[in-house]
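Every protein chain of the complex appears in place save one, which is left out.
Each chain carries a letter (A and B) given by its place in the written order, and its residues are counted from 1.
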Amino acid sequence: MKKLFAVALGILTAIGGFVDIGDLVTNATVGSRFGLSLAWVVVLGVVGIAVFAEMSGRVVAVSGRPTFDIVRERLGPRVGLVNLFGSMAVTLLTYTAEIGGIALALELGTSVWSYFWIPFTAAAVWVVLWRAKFNLLENAFGLLGLALLVFGVALWQLGPDWGQLWHTASTAAKPSPEPWPTYWYYAVALFGAAMTPYEVFFFSSGGIEEKWSPASIPTMRSNVLIGFPLGGTLSISIAACAAVVLLPAGIEVESLGQVALPVAVALGQLGLAVAILGFFAATFGAACATGLSVGYSIAQYLGWTWGKSVRPRDAARFHAVVLLSTLLAALVLLTTIDPILVTEFSVVFSAIALPLTYLPILIVANDPSYMGRHKNGALANTLGSIYLVIVLAASLAAIPLMIWTKVGTT
Amino acid sequence: MSDAIDANLELLDRQIVDHDGAMVAKVDDVELEERDDGRLHVTALLTGPGALGPRLGGAFGNMVASTWARLAGRTEPGRVSWSSVASVGIVVTLAVDRTTVAVDGFEVWMRDRIIAAIPGSKVLPK
Partner (left out) sequence: MTVRHRLNDLLGMQVRYADGTDGDRVIDVRLAPGPRVPGPMAELVVDGMVVGKMRPGTLFGYDRHPTQGPWLLRQVIGFLHRHTGYLEWADVERIDWDARVVHVRRTSLRKLPPAR
């Protein structure tokens, strides 16, 4: 019974944890401009992250080595350092966006200008990272994040033309006024939002925090294979709500309020309150995950002691990096930069960082001296190889598309 | 031949842990001693920016190594004698405690100067 509860908890955590500020904003933006014609990208991204999360989870359960250990070992210190700089930059950018997202959620809930919330949210996140146990962190925010299921409820309540929704999703029918390059730019952005590198850093480091062993693999697999797809469904329901309410009205997503608007329309004040709770939980949880991941990546590259299972003074450099990152994120946000803009950049740059992160995982998952009998089977290898090509394509296309479409504004 | 190790693939850049499994450092480089028979023997593992810098190559790598040398007040990198090594596998396991090899000057500095000052640093997270 206890085991069933643990599995359920893990799945719930994965769902709630799947949707961060990047997913919220990007899916709503895409829904408001492209309807569900980009839903296939979410599906593609969900399968991709599930494949690589399972692989990195299996690697850490069997060998005890988290992702960034492997990145340096397989790519060498020089290329590994390039990856480190890139990954840390993207994760730091994402961290900044998440803290901004918390402030935006609080603004939505209290009508107090988000700018004033920034120092408090940054400090709150840091205190949680300093003191809270890893398990508590994951479970609390994962469960609260389920409040975002209100988007599914809202969609039902809105009573849309389901046939038409299905049609645009399955045929990828791009609305005619939108240009093709912009369509592909948002495809890359959505893909980046679904497969952000910090997710595998966090997932595999979490495996060590929770002391996984080969016996943990089945539980880990059910978390991944059920949690991520359900999280993807959540993303699509956010896009669908935007498609049903914002697209016909021509409303563009420029604030978190617009993301929540369909829920307010369908379910009124109560629905809105639940959505805001969901935003808060999802962004706070993601802020914790990204903040820790900045520390994880550099600590694992340089061989430092890291993690939440030791006293802070025993992982001094790790906690110093987390503290410094939090300060930096707060300072960037205090320049009055729009957190939504930071989010938009973070998802695109995530797409760029993908290949160098996933290649070492794929290789080590095949290494018999690491994995023994748990090494990749044909399915994992086939999917892994296909996705390696896809992430490479997305990574190479990201910057040209960003320039060509002026960050998706054309 | 079955105990042969390919250094670049299986020794360099691996994590070094002590006999309790606690993190020590990475194998940033390996010390080779030329003996009378002309052969090269592995005598120690080298760690820290002093060892990693040259492996990063170029002007950047040199800058890393020289900056570290200035801050640490010496040019010899962190050194873990081969006599402390118990086994080499997915990680390099030492036979001793990490305080014996004492290669984590930066960690100690950070702990004593900054982290220890923040309340709650000695408490295990709850």
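Everything that follows uses one rule, which is that a contact is a pair of C-beta atoms (placed from the backbone, for glycine too) under 8 Å apart; a residue touches a chain by one contact, two chains touch by 3 or more.
Just so it is clear, the model here is predicted, and its values are computed rather than measured.
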{"item": "Touch criterion as defined above, residue of B:Ala7, B:Met63 or B:Val123 at the omitted chain", "value": "B:Ala7"}
{"item": "Residue ranges of subunit A at the interface with the undisplayed chain", "value": "73-76, 362-363, 366-369, 375-376, 381-382, 384-385, 388"}
{"item": "Residue ranges of subunit B at the interface with the undisplayed chain", "value": "1-9, 11-12, 29-35, 39-43, 46, 51, 54-55, 81-88, 95"}
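Simple rule for what comes next: only the chains that are shown with their structure count from here on.
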{"item": "Intercentroid distance (Cα basis), subunit B paired with subunit A, Å", "value": "34"}
{"item": "Residue numbers on subunit B that touch subunit A, as the complex places them", "value": "10, 13-16, 22-26, 28, 47, 52, 55-57, 90-91, 106-108, 110-111, 114-116, 118, 120-126"}
{"item": "Subunit A residues touching subunit B - in the complex, by the definition given at the top", "value": "63-65, 69, 72-73, 76-78, 80-81, 130-134, 136, 302-306, 308-314, 316-317, 319-320, 369-370"}
